[in-house]
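For subunit A:
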Amino acid sequence: MIRLLWRDLTLAVRAGGGFGLGLGFFLILVTLIPFGVGPQSDRLAVIAPGVLWVGALLACLLSLDRLFALDYEDGSLDLLATAPLPLEAVVGVKALAHWITTGLPLVVAAPAMGFLLHLDPAAYLWMVVTLAIGTPALSFIGAFGAALTVGIKRGGLLLSLLVLPLYIPTLIFGAEVVRRGADGLSTATPLLMQAGITLATIALLPFAAAAALKVALR
Partner candidate 1 sequence: MMPDLGKYATDVYAAYAISLLLLAGLIWRTIARARAVKKQLAAAEARLETRPNA
Partner candidate 2 sequence: MASIWEWANPRKFMAWTDRALPVLAVISAVVFAAGLIWGFFFTPDDYRQGATVKIFYIHVPAAMMAINIWAMMLVTSLIWIVRRHHVSALAAKAAAPIGMIMTVIALVTGAIWGKPMWGTYWEWDPRLTSFLILLLFYFGYMALWEAIDNPDTAADLTSVLCLVGSVFAILSRYAVLFWNQGLHQGASLSLDAETNVADVYWYPALVAIAGYVLLFITLVLLRTRTEIRKRRLSAIEMRERVHG
């Protein structure tokens, strides 16, 4: 299992799409927003939590369609499916690898991006916390979507259409945590909801994803 994780991590980094792509996209998005809505700091401060979260969603989407597709195409997914490791565990490891190469860098980069968008200083910690808790859910939900669309030619756009609505609860609670944190209100409820969602997706979605992969491999 560790070997599988390491293999996916090195593949992601070597293919050049790994750490850099998600972060680069995040930076570009954060740069575009002020051009779109104007540079007034108070307006940017208001929309910063939402923009950072939406940016995280979109950045996670980027590398999802390659999650299973490469292995599916060259036959390694068949091998993994028949290996002693249960397919659910394979899904879990790949989702974890995706998080390490996409979600985790976002968590680290978030304060810098928040700074560019005049994020309220009180909200910095909450931004990092909520992204850290929420991005694993994005990876696992994304893995499910990738499993559904693995056999579909050019399934990237369909993947986005399927996955983005599933991201909505994580987005709602995540952005709400940051907004409440900025205002000094209690963040307990949305934080707990978000943690609950992440735990549930990690525990349950690998089964759904594995079922979808088995169908595609038939």
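Everything that follows uses one rule, which is that a contact is a pair of C-beta atoms (placed from the backbone, for glycine too) under 8 Å apart; a residue touches a chain by one contact, two chains touch by 3 or more; residues count from 1.
On how the list was made: all candidates are chains of the complex that A comes from, given by their letters.
This one's a predicted model, so the numbers in the text were calculated from it and none came from an experiment.
A.B. asks: Which single candidate from 1 or 2 touches subunit A in this complex?
C.D. replies: The answer is candidate 2.
A.B. asks: With touch defined as at the start, can you tell me which subunit A residues reach candidate 2 in the complex?
C.D. replies: Those residues of subunit A that touch candidate 2 are 144, 148-149, 151-152, 155, 158, 161-162, 164-166, 168-169, 172-173, 176, 189-190, 193, 197, 205, 208, 211-212, 215-216, 218.
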